[in-house]
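Certain chains of the assembly are absent from this excerpt, and the rest are unmoved.
Residue numbering begins at 1 within each chain, and the chains themselves are lettered A, B and C in the order written.
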């Protein structure tokens, strides 16, 4: 990248306080009877911090938040916020159907001492842009924490339009967006339209170099649990304008990402993807048990072995 | 209906223990600051019992369950179960994303003393038929209460196939289905395929006569909050084989049901429909305040007045 | 049905000129090399007329219209209109993406001498209610033939709202609707809102008794190719107010309709459903060859044998 006005200038666009860098959505290790395995969880946090990540995002989709009862959510918050002790910011997902239920989760997260909240649009109910605006405005007003919109149409069944995000950003309601929509055209529209202090984070595992190239501030890759060093190298290369090296790192991670399809058609995409992340963490010796929450279908021995082959090919075993 | 082998024989198909009749999904009245208005709620329960309903369903979609924090859900359960004191069965919705979270709601409902549980397939996560089977099996095994599947594709984004329902019915996992899919062909397939003791309940407001005609055991109409007497008359006519009278009652209710569209395009369907039910209950003097939970858009005075005109036309004011 | 003001009065609602009764969507028999098999087609027409059907609908979805090149569509029109010679009305599907292409098909149909046209909303393009209105208005204005809207969201990915249908009916643009949406609540809304002369036809195979009970004027069942006598008996019973007999006939046809799932998950729903209809016509000796158009997956011998078992169970072999 010969041009010094290139992506290196992007953090300036994000503003001094904007969240940047690699922010993995932390998996939630479980014991064989599906309790939160706090020892494995702190080892996982150490693994991520050792990898050089810039912040942590707990209770997102990759954390199996949809499967965690409130007591488990609270255990995760307390464990991670306590263990991190302010070394990096910790964001918390407050994932639930509507504002009043989200506010309950937000209160718990606030008490735990998180640095920011991540919320989707309402789901399950039939919603409307005006209701989505009210939803985010109420959460921001009642919590006082930086609020990040989580754009995940595959789960929420609503796409957050760029214009709505930019409107709420201009109002000061939103501090950023985690875009897991896969729509990099929409991502770019937000990047070019936002003002300072608004963080654009891609949730993609496989288009991180190009998202950073477009001016995104950071990345929240589920696969970052398995290989935080890889995503940190990728972001560092991008930060130094070494785009070819960034791309090669990204292409290695694209191949590693194939583990999420190891479960094939005999289970849902959540079972396969989250099961593969946990199998990889287990095979790498970071967590004690690869179990996922019910009603997910567990990976069988053959599938776990295939995850191992991908890890070996990626130089991670 | 001159033929004595007609719909009158349907209850036999449902079996001696099957749930039958009119089972309204009870609205959740709120105070102006969005707390559960327990005084209005008990008045609403009295209104429904006076209307002759056969059972009550609390914490369903028409109850704004998606908008109720856990404490409000518990308040509703305690208030209604306590007030009903066993006069009729009370079913409770246990609506959440996945099995572990649903089981938490089920424990609360069990403690409150409900007669049965109503659960959807997993949502928010990407799911699979095998996971849906595990989900219902675990809920049934862990609670011991009659379990009703709630088929609501508009919210859950999965349609429960007839074959899956019948398989779980044959296993003894499901005691019935509340079908709010609008797919009366699928409803009929379940009716013709089920064995004794499995209740088929339609969630439709507008095809109740035809569902009963096909052999459905009961009906769970949101509009039954507003006009329980109407639905009870409709079901009674059907039970006596007076199908023409049933149809005339149904057609009156179809016209009344137009209130759910009073909010037009300036709000979502949940805001408009639930707002209209509550406005009607308010105008009829049954609840103190027509407020709905955030982030729903409230009906304005003009829209409430139009609800009133529909009530007048239906002979309810 | 003891009440003389019952369904027997429905034809009056439909008006003197309204289309009523059983109107099967005629399958398109093919030779092994996928040409239109006009000999088999005329035999099929004779079979349907002998069954007592009230009209014929060619070039609908059950006719594999989506798979027929224009020359084949024309061959079907000429063969059927010529062979029928005015014994019953012949409606023609004019299925294509937008108005200008639909108008081309309409001109061909007009030349062939059909009695009415059946058109969907625009598809493939991103559309809008205003464009749907313009679409139907232009087709009606340019052809002068009775125009029936074809509501088939599974193919068109738009649901025609009742209000839009009623608006175009009131304008005189639409002569009726073929509702294959499966949404019998919406069907009822149209039935109760329409004026005289507007035909409401259900495309369902499995809720015909209830649709007629609600006041529908007729039925367009793909399965009517296989068993026209059954649907004609069903409609006749309904017309005489013998609803219990109508229901028993319908329930027999519901069981027969299971043939559409004979292909399971190894093919798409069109391949399985249309393949089963043709296999049944072949096994009944009405058409010479059960082949369907590419790229559909053909039924194998085992699947065809299972169609045969269903036919036997229905008393059709």
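The rule is simple: a contact is a pair of C-beta atoms (placed from the backbone, for glycine too) under 8 Å apart; a residue touches a chain by one contact, two chains touch by 3 or more.
What you see is a predicted model; the values in this text were computed from it and never measured.
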| item | value |
| --- | --- |
| Full count of same-sequence chains in the assembly - 3 placed in this view | 4 |
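The definition used in the following text is that only the chains that are shown with their structure count from here on.
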| item | value |
| --- | --- |
| When chain A is superposed on chain B by its C-alpha atoms, the rotation angle in degrees, nearest 5 | 180 |
| Gap in Å, rounded to a whole number, between the CA centres of chain C and chain B | 34 |
| Chain centre separation in whole Å, for chain B relative to chain A (CA means) | 37 |
| Whole-Å gap separating chain A and chain C, where each centre is the average of the chain's CA atoms | 49 |
| Numbers and ranges of chain A residues touching at least 2 other chains | none |
| Chain A-facing residues of chain B, complex | 34, 66-70, 72, 95, 97-101, 103-104, 122-128, 130-132, 134-135, 138, 154-157, 266-271, 293-297 |
| In the complex with chain C, residue positions of chain B that touch it | 1-3, 5-6, 182-185, 188-189, 192, 204-207, 209-210, 213-214, 243-245, 247, 251, 254-255 |
